[in-house]
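Apart from one protein chain that is not included, each protein chain of the complex appears where it belongs.
As written, the chains take the letters A and B, and residue 1 is the first residue of each chain.
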Amino acid sequence: MIVAKKKPLEEIIETLRTYGKILILGCNECVTVCEAGGKKEVAVLASALRMYFMNQGKEVKIDEVTLERQCDHEYLEEVRKIVDQYDAVLSLACGAGVQFMAEKYMRTPVLPGVDTCFMGVTQERGVWTERCQGCGQCILAWTGGICPVSRCAKRLFNGPCGGSTKGKCEIDKELDCGWQLIIDRLAELGRMDDYEKLMPIKDWSTERAGGPRKVVREDVR
Amino acid sequence: MRLQYPSSIRIILLPCTGKLDLIHLLRAFERGADGVYAVGCMEGACQYNSGNLRARKRVAQAREILEKIGIGGDRVQMYNLSSSEAPRFVEIAEEMTRKILSLGPSPIKLARKRMAA
Partner (left out) sequence: MTSEAKTPSRLEKILRAGNLAVTSECGPPRGTDAHHITRKAALIRDHVDAINITDNQTSVTRLCSLASCIHLKLMGVEPVLQMVTRDRNRTALQSDILGAASFDIFNILCLSGDHQKFGDNPKGQNVFDLDSMQLIQTVRHMRDEGKFLGGDPIELPPRMFVGAAANPFADPFEIRVPRLAKKIAAGVEFIQTQCIYNVEKFELWLKLARDRGLTEKVFILAGVTPLKSLGMAKYMKNRVPGMDVPDEVVKRLSGVPKDRQAEEGVKICVETVQRLKEAEGVKGFHIMAIEWEEKVPEIVERSGLYPRPKVD
């Protein structure tokens, strides 16, 4: 899923300082799974903000809605009839959702309530780790199912580097060396011969470097 | 044992403090509570294994939020005791009451009164 984390409360308060009618908009998918922007988090944030403004002596209307997703037109349409009641929307969706909301409701300020971090997995409850950087040309078949782009700090294609120590990355003792993981996996799969094959130079044009990306399926348009 | 405890305490029964969610704590304050405390089983003796441990973390989260919004983290507290410790229950009730009295009414309670007027 897309993993995000809650923005610090102080930062959110600062962003909402000048508004009197706020809608806190959650998302039922990725940010719910990583416990950053789902219905529960919306409720907690709304309650905290109401009390904050009450304590400041300000009368602020704070409402809560959680949509199924904020990255599809159909779901964002569900708030069309109510959005004009608010002078700002704080969206707890990932960066994609916040932007899509802002594109749809151009006259309403749409503000982010979470920091979107990466595409990853739930390692264990409360811990989410990165797995994919969306390079656009998946090579997992050659590296035993472990990605050198997202799991090697230097995205080496012929790693590990000389800084790998006891299976951990040179930049962080808690961080697994991506290439150690790949080697271990190739060994388990009996494919250490693959290790010696030189991985060709990557075509990064399908990654961020190539510019904002698009996927089109003509057959379903 | 028919021990007396302060009448300002309102008890809400739960099957386990693990059932207590962060939002319950916050809503209590939003509605004007001066203080909230959770009383769970002794750590290691939770009927449901780790409900009381989760409650402790949620109480800690509530503290942090209350502190940040200017209400004061001391108004929320977690206690652990075994169900046979009636005198301790009274002790906790009295301790919490004393603390809240010294902190004064919750700013939210005051704000609500002002807004209603």
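Going forward, a contact is a pair of C-beta atoms (placed from the backbone, for glycine too) under 8 Å apart; a residue touches a chain by one contact, two chains touch by 3 or more.
Here the structure is a predicted model, which is why all the values come from computation and not from measurement.
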item: Touching partners, among the displayed chains, of the absent chain; value: A
item: Omitted-chain contact residue, chosen from A:109, A:136 or A:167; value: A:167
item: Absent-chain contact - pick from A:74, A:124, A:174 or A:196; value: A:196
item: Per the touch definition above, residue among A:104, A:154 or A:185 touching the missing chain; value: A:154
item: Touching residues on subunit A - with respect to the absent chain; value: 153-167, 170-171, 177, 180, 183, 192, 195-196, 198, 200-202, 204
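Here, only the chains that are shown with their structure count from here on.
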item: In the complex, subunit B residues that touch subunit A; value: 21-23, 26-27, 29-30, 65, 68-71, 107-108, 111-112, 114-115
item: Residue ranges of subunit A in contact with subunit B within the complex; value: 9-10, 40, 43-44, 47-52, 54-57, 59
